[in-house]
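Note that one protein chain of the assembly has been removed; the remaining protein chains are unaltered in position.
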Amino acid sequence: MKLPIVDHPTAARPFVTNPKRSPWHDKALWFVRSKRDKQAKGVSEWEHLRELASEIKTHTVANLADYLEKFEQAATNLGATVHWAADAAEHNEIVLKILRRHETLRIVKSKSMLTEECGLNHFLENNGIEVVDTDLGERIVQLRDETPSHIVLPAIHIKKEEVGETFHQHLGTEKGASDPKYLTEAARQHLRNKFLLGEVGITGVNFAIAETGGIVVCTNEGNADLGVSLPKVHIACMGIEKLIPRFQDLSVFTRLLARSATGQPITTYTSHFHGPRDPDSELHIVLVDNGRTRLRGNSEFRDSLNCIRCGACMNTCPVYRRSGGHSYHATVPGPIGSVLSPTRDAKSYKSLPYACSLCGSCTDVCPVKIPLHHQLLAWRKELVGRGLLPVSKRVSMRFASMLFQRPRLFAVAGKCGRTALRVLPHWMTHNRLNTWTIARELPSPPRESFREWYGRNRNDD
Amino acid sequence: MPVALFVPCYIDQFYPDVAVATLELLERLGLDVVFPEAQTCCGQPMANTGCASETAPVARRMVEIFADYDAVICPSGSCTAMIRHHYAEYFTEDATQYEKVASRTFELCEYLHDVLQVERLNVRFPHRVSLHQSCHGLRELRLGGSSESMTPRVDKVREILELVEGIEWCTPERSDECCGFGGTFAVNEPDVSAAMGRDRIADHLATGSHVIASADMSCLMHLQGLIRREEQPISVMHVAQILVGRPVTRPAVPSNPSEAIR
Partner (left out) sequence: MNASTSSRRSMLDRIRTRPLDSNPLPTVNPSRMTTYSDPVQKFVEILGTVGGQAHIIDRPEQIGETLNAIEVFTNARRIASLVPEAIQGDVDPSCFDDPHGLASLDWVVAPGEFIVAENGAIWVDGRSLPHRVLLFIPQYLALVVSRSQVVNHMHEAYARIGTPTTNFGVFVSGPSKTADIEQSLVLGAHGCRTLQVFLLP
């Protein structure tokens, strides 16, 4: 599939220049990050846990084949059915086949970034199956026919008045109502019915344990649990990087995940499923590759497979907070998304590694210590190596490099530039052709550079 | 043996007083300082764009220029980080000279704090000051503790500024959020960059601060550009200027602001 080219600055403009939207979005996410800081501070071994998490994940990815087989064996022994999907299409087919076998018409689904990545909803709907996203945020974006703008807070870009309007249209709430309590209650009632009618429950997976064959699903709303404890069939879809070796390793990840994600000490429900509910029920686990084994082969970007999808890098990213998740045009936005998206299609997503000031906040916040900002920098090198940097930029960098290798020329060019800035009228140097000056003044140019001053004042020869 | 002064290209050209202040400060502290005139730029603009082959010759000549000094002192966290953490790939064949330079290149405050262990400065700066932490100083050089990290660290820039008498400290709500400069980011993503800068300025203004101080002039160049365009009542100063007791410079209003095209 050919993807359109995403130009992040252009895609971000309407959001970031909207004074009602961008500062509001920024504050909401900063609030989440502040809660995360408070939680992390409360755990004196925080940095040690990050180190452990990073080592466990790196070890797992290195030995992934062994752990996948171990997991399959253990899960099968417990009575679960394990499926393998090489790509999104195969994943969707596997799910559809299970649903067809049960003559399913309605499914309830809890949050799963993997099924978003695979486009499962539309696929199933096109095959005549009603799909109900039961996470409140996901339900909101589903009713609005949008996509999540954040992996943990899917509707973070939507205002309560807009939710009110959507619920008024679809759920019949009062017109103009925007109280979150009222709207949440309305969604609760509406989704209760859907839960009771759901014939199959689909969930994502936060962790899969190779040693025991179990899976762990974390939610705050209880929607995953409600969704899979009523129907007899549970389908759990997971990327193969969700594996961890031992049951005990969960202790490290359950301490980090919710604290990093939403600033809670743990998610409200941390559910452990080991095999189907009873002999009459089924548990299907779909292991999805969809580019992950290829990413594993890439030594530069392999660490990004360690991601536990906590969303903390989004909450902390000053660019994400101001430009909104949709400006990335990807299932996973923000810093980790800007690392992952170009691994799928470098050309389409070539602007994302540049949508970053290299502040490094994401790297310090990431609970599994992915060196995110260094990976974004590495991507830039990769893109230049593949000839994907616009010629104009490459030429100006060549020119700069040439200048920096010739100190005399550099001094002369500097002098000319400063003189021009001083003598030319303001409008000639501050116009639309100069991106710097759209919002800012240029520095007032001094008559003398430091090197000139130094020559006059300190050089004896 | 003299120490070398490494002056980032934009400071050389646009903010010579920052370099002069740095030089004066080090001289006052009794050091023999030279400015090797063959230096130009550390190569960060090219490196951060991903242009490795354009960066390599610049990096190599920088290392050669500074190879023979016991210490290289730079009034910028960002450019120091470039040399210390991002040069290695250009010296894969013989890294000895590079390693020597990397281990002896210091950001100014870091040098004052760790090497000279300065305890007195005899300067006054009776103003309301708020500190802008540069991301590279903080998260690459670890000049202080970043708010994300739970590893306790000494804030070296702040500790050095504490030696100045008369400062009334103002603390912004977001202690270390990025200002949005980011080198070429400022022109690649002009809208986001400006939004980030404006938010920082508003945060500093809200504290009642009169001077935003930073150890990185590049952040301040960006903030100053916004401050002057929007005529905000706050100044920016490099830490070196404060440490030698320069007076506060009022933000100069653009020569003809009405002509500024928005």
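Chains here go by letter, A and B, matching the order in which they are written, and residues are numbered from 1 within each.
Heads up, the rule we're going with is that a contact is a pair of C-beta atoms (placed from the backbone, for glycine too) under 8 Å apart; a residue touches a chain by one contact, two chains touch by 3 or more.
Just so we're clear, the structure is a prediction, and the values are computed from it rather than from any experiment.
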Chains on display which the left-out chain touches in the complete complex: A
Touching the absent chain when the full complex is considered, from A:73, A:248 or A:431: A:248
Residue in contact with the excluded chain [from A:276, A:311 or A:414]: A:276
Candidate in contact with the missing chain, chosen from A:100, A:188, A:347 or A:447: A:188
Chain not shown, touching residues in chain A: 28, 31-32, 43-45, 48, 52, 55-56, 58-59, 61-65, 68-69, 78, 83-86, 90, 93-94, 134-137, 140, 153-156, 159-160, 163, 180-181, 183-185, 188, 191-192, 195-196, 212, 214, 220-223, 225-226, 229-230, 240, 245-252, 254-255, 262, 264-277, 287, 289, 293-294, 296-297, 302
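We take it that only the chains that are shown with their structure count from here on.
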Cα-centroid distance, chain A relative to chain B, in whole angstrom: 32
List of chain B residues in touch with chain A within their complex: 7, 9, 11-17, 19-20, 23, 35, 37-41, 43, 45-52, 54-55, 57-58, 61, 135-136, 138-140, 146-151, 174, 177-178, 180-197, 199, 221-222, 224-226, 228-229, 252, 254-257, 259-262
Partner chain B, residues of chain A touching it in the complex: 8-9, 12-13, 16-17, 22-23, 26, 30, 37, 40-41, 43-44, 46-47, 316, 318-319, 322-323, 353-361, 363-365, 377, 379-385, 389, 393-394, 397-398, 400-401, 403-407, 410, 414, 417-418, 425-427, 430-432, 435-446, 448-455, 458
